[in-house]
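Every protein chain but one is kept in place in this view of the complex.
Coming up: chain A.
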Amino acid sequence: MSDALVDSRPPSARSWWRGGSPGLRLARHSLGLVALAVLLVPFADLAIHTRDPWGELGRMAAGLAWPAWGALESPFAALGLTVAVALWGTLAGVVLGFPLALLFARSRLVRAACAFVRAIHELFWALLFLQVFGLSALTALAALAIPYAGIFAKVYAEILEQTPRAPRDALPPGSGRLARFVYAELPLAWSQLAAYTRYRFECGLRASVLLGFVGLPTLGFHLETAFREGRYHEAGALLWLFYLLIASLPWWGHKRLIPLLLVGGVWLLGPWPSVDGALLWRFVSEDIWPAALLVGDWAGLFEWLARVPALGPAIGNTLLLGLLGSVGALLVALMLWPLASRHFGNRATRLAGHGVLIFLRSTPELMLAFVFLLLLGPSLLPAWLALALHNGALIAFLVARHADAITPGMPGLTASGRLAYELLPRVYPGLLALLYYRAEVILRETAILGMLGVATLGFYIEEGFDYLMFDVAFFLLLITAALNIAVDALSRRLRPREAPLDDPCVR
């Protein structure tokens, strides 16, 4: 770069490429990521297995356009259960996670335990608890509460750590630990804690819908059945119900109404299962461990390990899909964000752009993947599309919001000039940082998409549970968690430092 400054000739392509400015570093970084994805695409199974995907898509669109409201059986019970599970699951997560947040900075054990429970997706937890508690509300609540406790512990601890120190330092010497906390720390962090809890509740609502895919009678259960049986008009009505539920959250989720909803929810959650302590203990102490390990037979353990089905390809597929999904999300976000930004287009295009983004980001990945799977058949392609579209739209929405806060310094530029010179250089570091935050989420979703029939780890985990091979399923769950923790650590290292994200509600 310094050569180029002294030299009056335009820099050659090579020396331009070698520059050390942050923009060039990010460009190299992103292109490296895309190149890696392109290199690995041939290894992915992207075949289309269905005969007439476009016709099927047309029938689904017709179903969404003309929903059959009358065909729904007791939609309100499903809606109520969905909300009750999300509310109580989130509340239990708060109750478990808050004390852990206070220990988070001090205890390595707590940090490790939280990282572990976070790394396993809600649906996998549900599959695990399903074996013990059956198809009951207890399964649903535990499936939400346990991973959320880990997430709350981490995020609450980060928020509390960042409260200003000045009020704490101003306290007279000898103020007790509890008094210091409730007077000079908690009030300063309160609004952020509340905002994050609210955001997590929204995530819980989506997860609660998805619990239907493992058989709990929430909205997702009815959706899956309707889709599978090709009753698209009924599925359309259910989807609209879901969007209405999410969109009307600010009204029915008002903080004055929450206690009422909590009390009402208790009635919908029942009946509670009777838990057999001995059975539970047997499950935890014997069933989920390989028999060879329990008796200390090492040779037998290796044999057992060799019999675990398709471990290598499953891990490979999971990582590959995670990478493809992340790169796809990057490209989708780059293409979509200008649609929703005030700097481009006219009122109509912006409205349409906002609509597309809201539609894509409020539909859970699993649901998108499920629909694409019906269209395209079981390969990595539907999963890839779902991950890229959902996460890309989410990032695009946040980037557009960031861009809207920017006032261009040079008025009157053409749209392309504005994009390339004014806005993209400013928002791109943030975009990439968001992508790295999402990479961990994308990998977690990747594993779960296996439950739909894509050959990632989730496929074999569900198979293990189906055939009552709990030891294999649990082993694969541990592998999934380890992969997630590793990818999280990696993405934290690769994340651009130029754009610190101060809003925890983006993860």
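By our rule, a residue touches a chain if its C-beta (ideal position, glycine included) is under 8 Å from a C-beta of that chain, and two chains touch if they have at least 3 such contacts; residues count from 1.
The definition used in the following text is that contacts and distances are computed from a predicted model.
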Among "ATP-binding cassette domain-containing protein", "Dihydroorotate dehydrogenase B (NAD(+)), electron transfer subunit", "Cytochrome c-type biogenesis protein" or "RagB/SusD family nutrient uptake outer membrane protein", UniProt-listed name of the chain not shown: "ATP-binding cassette domain-containing protein"
Given A:L188, A:A400 or A:A481, the one touching the chain that is not displayed: A:L188
Candidate in contact with the missing chain, chosen from A:E56, A:E158 or A:D287: A:E158
Residue ranges of chain A at the interface with the undisplayed chain: 158, 162, 164-167, 169-176, 178-180, 182-184, 187-188, 190-192, 497, 500-502, 504
